[in-house]
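One structure, as structure tokens, below. Some questions next.
A single protein chain has been omitted; all remaining protein chains appear in their positions.
Which chain is which? They are A and B, in the order written, and residues in each are numbered from 1.
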Amino acid sequence: MRTVNLREKLLTGVFWLAALAIAAILMVIIGYVVLKGISSVNFEFLFSPPARAGKEGGISTTIISTLYLVLGSLVLAVPIGVASAVYLEEYAHKNSRFAYLVNLTAETLAGIPSIVFGLFGFVFFVIFLGWGWSILSGAMTMAIMILPTITRTSQEAILAVPREYRENSLALGAGKWQTIRKIVLPSALPGIATGIILSIGRAVGETAALLLTAGSSLGMPASVTDPARTMAVHLYILAMEGISMERAFGTAFVIILFIVIINYAAHYGMKRLFPLKK
Amino acid sequence: MKNIIKIKSRGLKVFYGNFQALYDIDMDIESNKVTALIGPSGCGKSTFLRSINRLNELIDGVRIEGQIYIDDKPVYEKDVDVVALRKKVGMVFQKPSAFPMSIYENVAYGPRIHGIKDKRTLDEIVEKSLKAANLWDEVRDRLKSPATGLSGGQQQRLVIARVLAVNPEVILMDEPASALDPVSTARLEELIAELRTDYTIVIVTHNMQQAARVSDYTGFFLNGRLVEYNRTDELFVNPRDKRTEDYITGRFG
Partner (left out) sequence: MPDYTIVESVKNKFNIVCAWQEKYKDNIPKSNSELWIERVLILSAGIFILAILLITLFIFAKGIPLIAKTGISEFLFNTEWNPLKGKFGIGSMFIGSLAVTFGALLWAVPLGLITAVFMAEVAPVKTRDILGSFIELLAGIPSVVYGFFGLIVVVPFIRENFGGSGMSILAGVFILGIMILPTIINISRDSILAVPKEYKENSLALGATHYQTIRRVIIPAARSGIVTAVVLGMGRAIGETMAVVMVTGNAAIVPDSILSPVRTMTSNIVLEMGYAAGDHQAALFGTGTVLFIFIVVLNLVVDIFAKAGISNENR
């Protein structure tokens, strides 16, 4: 009996150690970026444009470009993503080949690396459609990248709506679409919102695909056909070309701040969707 | 006014895939009466109930033969307006299910769906329906608060108010009290008794005492067949069929 006890204790130790290691890794990465970055971030850094290729000045244009690209991709991806989820969960038959194909492509799209999306966006939007390196090309590319996330989370949220709601609504004489619009979608909203928030996170951090589709121009974009450099691309160029480590840290800090806020918001959305779980 | 037949079922058969759930149901349901359907689980009574407002069609692979008439008009015809049918035939389900919106919006949902936009008309309908469902006094001060905060019994009465707001003629109830505590159940039964004057009510229940208390007529279903159908006092006191007797005396179940 003693030996068994000892082994069990040892194993418990290993488990806790693993968990501790994970926590430590996260703490070190975030802690390091925050500690090193927070001193570079001030009002001027956030609200003035970069100067001398980023060696001096702030990151205002990259923040604005990031917002444009995030907004642009959401405007494109959210309606299509949610509509597809509604179709898959509420309309498609269980044995529909079309629905199977859509699910399969959604899964495949979710697994494709961003650099491949970048290649596609480059050859299709930038070259073939002639949109050049631009916010439009970048937003279109990113919209395709975040579509699977939005559809998946929306599907789950729609699936979680109690069937009694639908039955009651139909029994009151509501049509199918009325039921979806007035009962199902509002009930699924927190879950759909979570998916959108997660997509924002992905878009804020995206680098490889945007480098190839939106370009890396540091100017303030004046229209959707202008090229743009997001914060993430800016960080990459600052660090890789050794332009300014201080500003790279500042940019990384701002990105991390965004991500932490977004994660918190997504978590909160989930809690509202499944208040009874756990 | 006596003995008007509201719902007539003729040779109704329902299949789920290869499984036959109902066999040739012939049944006349009287207007402004409460008709209870009793029987063991899976015997077809809920299927029958859901056939009346065509809610059964929502199930994949279902096949329906025979006919149901409401006010002598067939329900299973190509040109029947299902929306109008479901407006006329309201339904209350087993699990109290308030929509995740305010109390007011819950009751106003049906009328809005059917095109009523005028705020004052809606106010009137909401008040009238909640009063008719014996809920008005409990919620009049918090019409705008979320309906999901109501107790199970209150939610079930809210669901009834929501049904009444569409102004139906028939109300189907699928074990409306099975998820409620005894006090709420008693209140619900009172309500059913009151509603009888204005509506034709068909109620599926497991609780034979409940059937005996609230209904005028009772039908006993077994294995997809209507075994016996009679005035409630008759059926419970003098069951004609041996199987009915066994069931109501609790000898199988």
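To be clear about the criterion, a contact is a pair of C-beta atoms (placed from the backbone, for glycine too) under 8 Å apart; a residue touches a chain by one contact, two chains touch by 3 or more.
All values derive from a computational prediction rather than experimental measurement.
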Omitted-chain contact residue, chosen from A:63, A:204 or A:218 = A:204
Chain not shown: contacting residue from A:71, A:159 or A:189 | A:159
Missing-partner contacts on chain A, residue numbers = 4, 7-8, 11-12, 14-16, 18-19, 21-23, 25-26, 29-30, 32-33, 36, 79-80, 83-84, 86-94, 98-99, 101-102, 104-109, 111-120, 122-124, 128, 144, 147-148, 151, 159, 163, 166, 170, 175-177, 198, 201, 204-208, 211-212, 232-233, 235-236, 239-240, 245, 248, 252, 255-256, 259-260, 262-263, 266-267, 278
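Note that in this section only the chains that are shown with their structure count from here on.
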Between chain B and chain A, distance of the C-alpha-averaged centres to the nearest whole Å | 47
Across the complex, what residues on chain A touch chain B?
-> 93-94, 162, 164-165, 167-175, 178, 182-183, 186-187
Would you pull the chain B residues touching chain A in the complex into a rising list?
-> 53, 55, 58, 60, 83-87, 90-91, 93, 95, 97, 99-101, 109-110, 113-114, 159, 162-163, 166
